[in-house]
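Heads up, one of the protein chains got dropped from this complex, but the rest are sitting where they should.
Let's turn to chain A:
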Amino acid sequence: MTDYVTYTTGEPVADTKAPEGPIHERWDKRRFEAKLVNPANRRKHTVIVVGTGLAGGSAGATLAEQGYKVIQFCYQDSPRRAHSIAAQGGINAAKNYRNDGDSVHRLFYDTVKGGDFRARESNVHRLAQISVEIIDQCVAQGVPFAREYGGLLDTRSFGGVQVSRTFYARGQTGQQLLLGAYQALSRQIAAGNVELHPRTEMLDLIVIDGRARGIVARDLVTGKIDTYVADAVVLASGGYGNVFYLSTNAMNSNATAIWRAHRRGAYFANPCFTQIHPTCIPRTGDHQSKLTLMSESLRNDGRIWVPKAKGDTRPPNEIPEDERDYYLERIYPSFGNLVPRDIASRAAKNVCDEGRGVGPGGQGVYLDFADAIKRMGRKAVEAKYGNLFDMYQRITDEDPYQVPMRIYPAVHYTMGGLWVDYDLQTTVPGLFAIGEANFSDHGANRLGASALMQGLADGYFVLPATINDYLARHPHRDEITDDHPEVQEVLAETEDRLNLLLSVDGDRTPDSFHRELGELMWEFCGMARTDAGLRKALERIPQIREEFWRRIKVPGTGEEFNQSLEKANRIVDYLELAELMCLDALHRTESCGGHFREESQTPDGEAARKDDAFAYAAAWEFTGTGAPPVLHKEDLVFEYVHPTQRSYA
């Protein structure tokens, strides 16, 4: 066993920015208390934004509208391709257009409960408050949300809630919202307020005198590594689900920006909180490079079932009604197929573990639309879900109008991320993290259609208000230039790392290591985790890391377009982050949300939280590769939503 598990516990960490007082007044109060930067002075401030998804795109556009000078980066060839584009189902907002009892407080309540009481109340309440403004903003930008015949906006339901508050644009809500943000950003690029660097990847953070002052980034076309300095740095680089190799993330989504920031002093919170999404298309073989999600909105009308008998290999349409187990409807009658994601995923795993799974390898359950087609007609089903059905058919070569879909859980989202305070500032002053890159709003489990809400809330409304306070209080009068010794030092370290990767010239490809790590993580740090399994993973990861630096083969040079080098460099960071994820999962001996420890469950197999011991966010401090990190706890105080055992029965 490595000594990595002998972590120590340091000083607690606390949010000092959320004001006291009634929760619904806190955001107004904070905005009033926050210092402003005179409009004429904003041009003098430069802000770096890394990433152009919903959070980064909206933040870059808004900061530029406010008058700041923005330098923005994305690894894709265009900001429009950030992975937010793949979000399908919708975006939550407490508009209560349905008059079905929704309110800001209910959205707040549902999100805290859905997150299994591991999120910070102040942040979540603010998110619910802002949700209504987001819809207004997006409609004004021309986002073509689904509408009813009267011309008003349509909504639908998502898991974990009993109101209809999810706004959507067919199965392409993320795409439409992202294009809205991209177009707002494009307007600012044309106006000269945003300097965009596409096909450029952040490789390290520059910290000078304890403050974030810039980044090191590589031009992926020429291979040139450059430094960029600024007054503040905003990371909007997304989550780290690709640690698992197979996930619903885009192939190039990666953890390098947040991990490098962590190595430079930003605490990493709740790394083990990963979301396994229940409705993904099962894998077909070893060649699989990624997994495709089928939107949770399908659970509005699709019914999930497996055969009652083990090893029943009859085609689904030949299994009579009374020999089917609609297990979600049976176990959770009031929420039925719309239980939260963590619960639906675990239930699917359980029935498959019992030997009742369907499809190749028994790793799948049915999502059946026969009843919906009978009830609504094929046309109505087509209008609602047509593109998802097409996508399913294209991938599996099966027609979901005729036979039930087969689905299985897959890694989808990471609730953990860089620790941030109410202002979304990390523990490195001047470094902010927004969207999936931070840990703030979803606790141990994110509800469906809440990621888009959070990304846009952070980017359009929260960060642009809070970053003023930092910039006003810390006017960097000391001009830092690219030839500053500390800037040059970080640059040299980055160049050394890439040169080392190129020089090993071993006999294993980057993908082979990534696959191996991913399988290990899925087995031991996936849907169910045990003390023994996590210890095994913690023993194995340093061995893989050692082997990686001995046997990695990266063809070509650093001075050219080199996708193998990009991959290998990302794996370097996964090999460290994976270790922290396992340690976090090992130390949290309770089950909560997406984190299920087999040792901690109720007699009927539900997650058993231990509020006395674990009602905190675990913020980890880096001390060195493979060296035991320091745990800083942020105690979570629940003044408005009393923690209870979640019940969706």
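Everything that follows uses one rule, which is that contacts are C-beta pairs under 8 Å (C-beta built on N, C-alpha and C of every residue); 3 or more make two chains touch, one makes a residue touch a chain; residues count from 1.
Throughout what follows, contacts and distances are computed from a predicted model.
Name of the non-displayed chain as stated in its UniProt record, restricted to "Ferredoxin", "NADH-quinone oxidoreductase subunit K", "Monovalent cation/H(+) antiporter subunit G" or "Succinate dehydrogenase/fumarate reductase iron-sulfur subunit": "Succinate dehydrogenase/fumarate reductase iron-sulfur subunit". Only one residue in the set A:90, A:160 or A:198 touches the chain that does not appear here, and it is A:198. From the options A:164, A:363, A:564 or A:601, the residue with contact to the chain not on display is A:564. Of the options A:9, A:284, A:402 or A:623, the residue whose C-beta touches the omitted chain is A:284. When you scan A:47, A:135, A:202 or A:298 for touch with the missing chain, the hit is A:135. Although one chain is not drawn, its touching partners on chain A can still be listed: residues 58, 61-62, 65, 76-81, 83, 85-86, 95, 97, 133, 135-137, 139-142, 144-153, 169-170, 172, 175-176, 179, 182-184, 186-187, 189-190, 198, 221, 248, 250-253, 284-285, 287-290, 292-293, 391, 394-395, 397, 460-461, 464, 507, 509, 511-512, 553, 555-556, 560-561, 563-564.
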